[in-house]
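Quick one: structure below, then a few questions.
For this depiction, one protein chain was excluded, whereas all remaining protein chains were kept in their positions.
Then we have chain A:
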Amino acid sequence: MPRGYAHGTSFRKFGGPEKRLNLLRTLVNVLIKHERIETTFAKAHEAQKYTNRLIEIAKRGTDDAYSRDMIKFWAPREEIQSKLLNDLVPRFKENKSDFTRLAVLSKQYCAEPRQSFHRYAVLELKGNPLPPLPIQEKNPHTLQNVLIAAAQEEMFNKKES
C-alpha cells in the first residue's frame, strides 16, 4: 500500500517528486510503445493511474492549451505522441476511464529469474494485439452477475423516469 493512504495521499514517493515523475514518464512512454510491460507492482500501479489520466487528457484533443502542455511533457517523442493521438484515442472512444489492465505475477515466477522478493506485475493496454493474459475477468454470464446487471438497469431506468 502506498504510504499515507489513510491520510489522503494516495501516491508513492519513488525517491523524490522530480525523480518520480521522470520514472513514471518513462514507464508511460514504454507502455504506449509496447502495450505490455513487466515491472514491480508499485511502479505498475502508479503508471496505471498516469496512463489512464493521460489518455483521458488526450481524448479532449489538442485545442485545449492544458492538454497540449501535458502531452508535450508526458510524451515528448514524436512517435509516441502520434501513437497516442492517432491510435489510442480512437481505440478508447467508448471507454470512460478504464484503459489499462494490471495483473500481479506469482511469487515463484518473481523469485526465479530475478533472484528478488519484490512482487512483479504486468501492465497492459486494453485491446492490444498480443496473446491474452491468463487472468480471470468478471464473467457477465453467471446467474449472479446477470441478476445484478438487471437490477442496476432497473434502478437506472427508475431514476431517469
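In this section, contacts are C-beta pairs under 8 Å (C-beta built on N, C-alpha and C of every residue); 3 or more make two chains touch, one makes a residue touch a chain; residues count from 1.
Definition applied: contacts and distances are computed from a predicted model.
Of the names listed as "Large ribosomal subunit protein bL19m", "Iron-sulfur cluster transfer protein NUBPL", "Response regulatory domain-containing protein" or "Spermatogenesis-associated protein 17 isoform X4", the one that matches the UniProt record for the absent chain is "Large ribosomal subunit protein bL19m". Among the residues A:Ala44, A:Ile57 or A:Leu88, only A:Ile57 touches the chain that is left out of the figure. Contact with the chain that does not appear here is found for just one residue of A:Lys49, A:Arg77 or A:Lys107, A:Lys49.
Interface note for the absent chain: among A:Leu23, A:Ala42 or A:Met70, the touching residue is A:Met70. Residue-level contact of chain A with the missing chain is found at 5, 8-11, 17-18, 21, 49-50, 53-54, 56-57, 60, 69-70, 73-74.
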